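For this depiction, one protein chain was excluded, whereas all remaining protein chains were kept in their positions.
Labels for the chains are A and B, by order of writing; each one numbers its residues from 1.
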Amino acid sequence: MPELDLSSFPEALALFDGPISMVLGSSNVQKRPHFARAQGVRRGEAADEIVVLVPDIMAAPIVHDVQENPNLATTLSHIANFETRQFVGVCTGIAPAGAADLALCDTMLERSSEAVAMFFGEEGANNWKRMVTRPAQAVHIQVCDIYDQTPGDRAGAKLV
Amino acid sequence: MSEPVFSTEIKQQMSENQRQIDQLNEQLSRKTDEIKIIQTISSEILNTLDLEVLFGNIMALMHEVFGFDYCMILLNEGSLLRVAASHGHDDQGLGITVPIGKGVIGTVAQRRKIMRMMGLRTRRRYVQKVTGTDTEALPTLEDADSQIAIPLQVKDKLVGVYVVESEKANAFNALDEEILTIVSNQVAAAIDNAAAYRELQLLAEANSRFVPREFLSLLQKESITETELNDQTEGKMTVLFSDIRDFTPLSESMTPAEAFAFVNDYLGTMAPIIREYGGFIDKYIGDAIMAIFPGSPQDAVAAGLKMEESLQHFNQHTATAGKPPIRIGIGIHTGQLVAGIIGFADRLEGTVIGDCVNTASRLEGATKDLPVSLLVSETVVEELGDAAEYAIDSLGEVEIKGKKEKLKVYGIAPRS
Partner (left out) sequence: MISEELMPALQGIVPAWIVTTSDDNVPNCTCISQVYPVDENHVALSNQFFSKTFRNLQSNPHAVVQVIHPADIGMWLLEIEHVRTESDGPLFDEMDMQLAAIASMSNMEDVFKLQSAYVFKVHSVTQLSEALHPAATL
């Protein structure tokens, strides 16, 4: 099977810069899904690899699930225009996020807060900024499928 | 003595009982609140038939008692709703319409169900994204983010929609919805009553343009609704007939619409004069006017002279539009008349009947062959007595169609 190269999906990668709302989903061996809000995402070393940054406070169920079932899905939704992509793949490793990744999370939160301010006012933005970003886990995912999940006709269209 | 020992079961039962008591108490206090609300409203808003006052009262109630800052009342006009009153909006938005079925307000009207909609801005953006089209601006706060819209109904009839809104995303809760549900029936009934009353007034006003109030008062009726076939009254009255000379060739030089406008201009000049001198117009016959003066014949004569004077101004005015001057003929006669309701079944008309009417009409016709434009009968002249302000000129006798005897006729002019 040819290796997927994320570079071929500029629209999906554009979302990495935010402002986005982002989640990571996992599922245990009993097929019970779990949810974690992610605070950052970047490409990994491999062409098909992404790294999703999940605050420790949210990460426990994910860390547990991937030991039983490596399948993960992460969805990024643009706060202003609802442009949405889902990356589905398998977990290739989890490690504490380093300083650069934590800084990325803070930048992303800053950016999404600005967008939130536009739609929910200063008060909303101030509350949004209260989201805990650190410490965090860096969840490495080898992406197998990408879906367009922007609301509308294309919703659910498989891009890979 | 030891404390009484309750089994777990009894304890459970007791706590369950307490829970039920609390629940009943809560329901009771809710009911009490409801009654308070209903009492407040009935004294405040139900006591007026003036729609504008009623709207003001409702808005004040909603604002001061229930704390809704931005409110609107839209009235149902069939396929659309029209903003009839608003409170708190900078731009009042009065008269703006919402099609039934469009937006929160239109959908509430269509489905006849209350709707509490929050996060309106986010939802609109979402739909815009999905559909790729802009959402229509509706007569709401520009930044409305929460709305409750409730149908105002009287039985099955949709009177309108009541809307409260806010710029806040999370402005309303279930209690607000409940309050509005409680008040909506009364608000709807009050609006419906006042609207019906206004409609009735408008109808009466419209009717009075077709059947003059003066005519009804001759019949000793307050309203046209009281009249019936064969209602009549008899008495001595004066009839004034006026007509435009040679209007047919003149009208042939105009388009039908121009001729129509011309006649209405002319009548608009003449009709107020009739009223000014205590008469009323019984009917228009094309460009001709038939007017009744229930008082003295002098009223009719004064009106006729004023009509001639006004005609000069009218001609000067139309000359600027390139129209030739017109001449009119006026005939006035006094006699016994019957005013009453004629016709059959569903097509009735109020009119006056009597030989006197024909005579007045013939007098007007006779001005064609005489050098005057205002002709009166001998009876009128007799009634005028020695009215010093008129120059009365005997013009001999004219034949009146259908009469054996000739009629003495007189020209009248103001004594200069």
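Everything below uses one rule, namely that contacts are C-beta pairs under 8 Å (C-beta built on N, C-alpha and C of every residue); 3 or more make two chains touch, one makes a residue touch a chain.
Since this is a predicted model, take the numbers as computed values, not measurements.
**Q** Sort through B:Arg82, B:Arg123 or B:Arg213 and give me the one touching the missing partner chain.
**A** Within the whole complex, the residue contacting the unshown chain is B:Arg123.
**Q** Of B:Gln18, B:Gln39, B:Thr131 or B:Thr225, which one is in contact with the hidden chain?
**A** The single option touching the absent chain is B:Thr131.
**Q** Which residue among A:Met58, A:Ala97 or A:Ala115 touches the omitted chain?
**A** From the options A:Met58, A:Ala97 or A:Ala115, the contact with the absent chain belongs to A:Met58.
**Q** In the full complex, which residues of chain B touch the absent chain?
**A** Output for chain B: 101-104, 106-108, 111, 113, 115-119, 122-124, 126-128, 130-131, 133-136, 138, 169-170, 173-174.
**Q** Which parts of chain A are in contact with the chain that was left out?
**A** Within chain A, the residues that touch the unshown chain are 21, 23-27, 29, 31-35, 37, 55, 57-58, 69, 71-75, 77, 82, 84, 86, 88, 120, 124, 126-132, 147, 149, 151-152, 155-156.
Note that in this section only the chains that are shown with their structure count from here on.
**Q** Considering the complex alone, what residue numbers of chain B touch chain A?
**A** Checking each residue of chain B against chain A gives 121-122, 125-126, 129-132, 169.
**Q** What residues on chain A touch chain B, complex-wise?
**A** These residues of chain A touch chain B: 81-82, 119-120, 150-152.
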